[in-house]
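Structure record follows, encoded as structure tokens.
Only a single protein chain was left out; the remaining protein chains are all shown in position.
Per-chain numbering from 1; labels A and B assigned in written order.
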Amino acid sequence: MTADTATTTRYRGERRWTPRNVLLVVVGLLVGALTVFPLVWMLSGAFKTVDEVNDPALIPASPTWENFTYVFTQVPFARYLLNSLLVAGAVTLIALWFHSMAAYALARLQFPGREKLFAAIFATLLVSLPVVMIPTFLVIRTLGLLDSYAGLIVPAIFNAFGIFLLRQFYISLPPELEEAALVDGASYWRIYRSIIVPLSRPILAALAVFFFLANWNAFVWPLTITSDPDLRVVQLGIALFQQQYASDWNYVLAASTVAALPTLLVFFFFQRQIVESIKSAGFK
Amino acid sequence: MTLALSRTAGRRAPAAPATKAQALRSQRRAAFWFLLPDTLGLLVFVAIPMLLSVLLGFFAVDGFGNISFAGVDNYVRMGSDPQFWRSVQITLTYLVVLVPLLYVVGLALALLVQQRIPLVGLIRSMLFVPYVISLVVVALVWEFILGERTGVLAQLLAALGIEGVSFLGDPTLALGTVIVVTLWFQMGYYMIIFLAGLQDIPGEYYEAARIDGASAWQRLLLITMPLLRPTSFFVIVTATVSVITGGLDLIFVLTGGGPAGSTSLLIYFVYEQAFLFGDLGYAAAIGSVLTLVLLAWTGLMFAVTRGGRFDHDS
Partner (left out) sequence: MTTSLSRRDALRVGVLGTAAAGLGLAGCSSGSSASSPLQFWQQYAPATQTEPNLVAQNDWFLDAVARWQQAGGRPIEPVFIPAYTDPTNTRLATAFASNAGPDLFLISPGDFLRYYNGGVLEDLTPYLDDDVVEDYYPEALATRTIDGRIYGLPMEQEPLAIFYDVAALEDAGLSEADLPSTWEDMLELGRRLTTGQRAGLVLDTTPSYYQNFTFYPWMWQGGGEVVDPGTQRSGFASDAVVQALQLYSDSVSTGAAPRTLPAAGDVVGAFRNGFAAMWQTGVWQVEAFAQNAPDHEYGVLTLPTPPGGEAVTSLGGWAFVVNSKGRDPEAAAQFTAATIGSMSQESIDAGVQWNGVGKGNIPARRSVTEAIGDTGAFENPWLQYFRDEVLPGGRGEPRYPPPVLKAVSNAIQAVQLAGADPVEQAETAHRAIESYLVTYEGAELR
């Protein structure tokens, strides 16, 4: 039997309603429903009027689209969405690229001081945000990146989490992978591009989801380094509806619902990649 | 099949000496360029701030540019600060309960949603959903469930004759509630990591085991768990780190460190010192100790697991 057919039987078999599967589906849906419950309430709150937004009823008495209209007409929410898209998208793309390169070198290339360098990179994971925030702010200011897209994007790229995860993935790939290519005289860059990256699709897809979400949900950093209203990201936009004493929760909920949609789309798209990309690794 | 099996053996064909030296040189060059962008970026945006913060720990800093050398005062103060030790204790409880929970729940969910069952895409998405909620609304959304008289849980309990339970207002329940909410918030994240790790295990192994008549439980223990070790290692290490250095956002919106200090995690204590009290030196000193403790702990983990490589050599 070839590896390919094994993979196929494992991942593309029919999804039948066997008793075991029924049990699993019921368990899955039950846990899923519990997990989604708070979100459903957010969704329903987004359609409630200000009169009933604190009412625990799940179904709005008189559902309205008005909150959404308000969110888009009262503040430039589309602009905030676009800013977040730009920032989160750029960070995700660059970070995936840089981290996969670094992780490849740390996992599969031989060079002196490799383990020490990895330890140093890993150690940067151990910082606690409240104590490095002010020094980081100083660095950003010294580099002239305050109040700019670069200030939102560049510092967010560098995070040892992705490097560590990819390294753990790469060290478990069989060593024979590169050997044939090396014998054929391929460069390391070529091996990285044509062998390693295609093989890492599941893990890169998972990381893409993490990076995108983490940056889409970023609040403290954008709040700390931007003043220009044109640079506001979506989470700052949501905070605008929280007034000093009384918040307009129906607008906050509508804005949060709108903000959740792109992240859900990203997840729907990438979860297939995470699971189905095993096909491309089938020759292992 | 043969290729896949050889990976555990980790054999490597010996190369001719001349070629080997050449190959090492070119590997070194390649490694330099591959590592350059991230290393530089981490140096500037993480390592330098971290270094500055370690230095700060030896100063008295008021948050307004007034700074004076304090030697080890900040470290000495830590020893006799009851609030600090209380936070340490709370953080340890939080850690010891939350990390195993994240591990077990994350893995269990991953095993569930990698099954070929109907509706699996839907289930997978549902489990990941908390992660997309803005933190701004997390408190409000949970109020709906945990609210003292108005929440869904309170009403369920009232129907059973249990009244007056306050999940976030009772010091004996608050930390547990925060743990449950954190688990709810993050389990999808670890599920994805495990899911990606599971995809890395060649299907042939399971096929072979099935042919040999291994039960599902045996397959889990004898194939999945050993081959998942690099992922497990990653999850335990990063969950420990994130539980200790993160979690601030949820504390802010759920309890503000209360009731009666029962959810005042160490990281919240550090935040309080730095931003509410303006005692940046003390905060930096505690941050440095935290980083050192984490270094020791993860160093041990790396030593035990041979650098997180386990039995794979490179």
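Keep this in mind: contacts are C-beta pairs under 8 Å (C-beta built on N, C-alpha and C of every residue); 3 or more make two chains touch, one makes a residue touch a chain.
This one's a predicted model, so the numbers in the text were calculated from it and none came from an experiment.
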Shown chains that the omitted chain touches within the full complex: A, B
Which residue of B:Pro118, B:Gly176 or B:Gly258 touches the chain not shown here: B:Gly258
Contact partner of the left-out chain, one of A:Val40, A:Leu143, A:Val197 or A:Leu264: A:Leu143
Candidate in contact with the missing chain, chosen from A:Asn21, A:Thr64 or A:Gln242: A:Gln242
Sole contact to the chain not displayed, among A:Gln74, A:Gln110 or A:Ser187: A:Gln74
Contact footprint on chain B, counting only the chain that is left out: 36-37, 40-41, 43-44, 48, 51-52, 55-56, 61-67, 83, 139-140, 143, 147-150, 164, 166, 168-171, 252, 255-262, 272, 274-280
Missing-partner contacts on chain A, residue numbers: 50-55, 74-76, 90, 93-94, 97-98, 130, 133-135, 137-139, 141-143, 146, 150, 153-154, 220, 223-224, 227, 229, 232, 236, 239-249
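As a working rule, only the chains that are shown with their structure count from here on.
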Rounded Å distance between chain A and chain B, as computed from the means of their C-alpha atoms: 15
Residue ranges of chain A in contact with chain B within the complex: 1-3, 6-7, 9-11, 13-17, 21, 24-25, 27-29, 31-33, 35-39, 41-42, 45, 56, 98-99, 101-102, 104-112, 114-115, 117-136, 138-139, 143, 154-155, 157-161, 163-165, 167-169, 171-176, 179, 182, 187-189, 192, 202-203, 205-206, 209-210, 213, 217, 219, 235, 238-239, 242, 249, 252-253, 256, 259-260, 263-264, 267-268, 271-272, 274-275, 277-278, 281, 283-284
Chain A partner contacts - residues on chain B that touch it in the complex: 1, 3-4, 6-7, 10-13, 23-24, 26-28, 30-32, 34-35, 37-39, 41-42, 44-50, 52-53, 56, 109, 112-138, 140-142, 144-145, 147, 150-152, 184, 187-189, 192-193, 195-197, 199-200, 202-204, 206-207, 227, 230-231, 233-234, 237-238, 241, 244-246, 248, 267, 270-271, 274-275, 280, 283-284, 286-288, 290-291, 294-295, 298-299, 302, 307-309, 312, 314
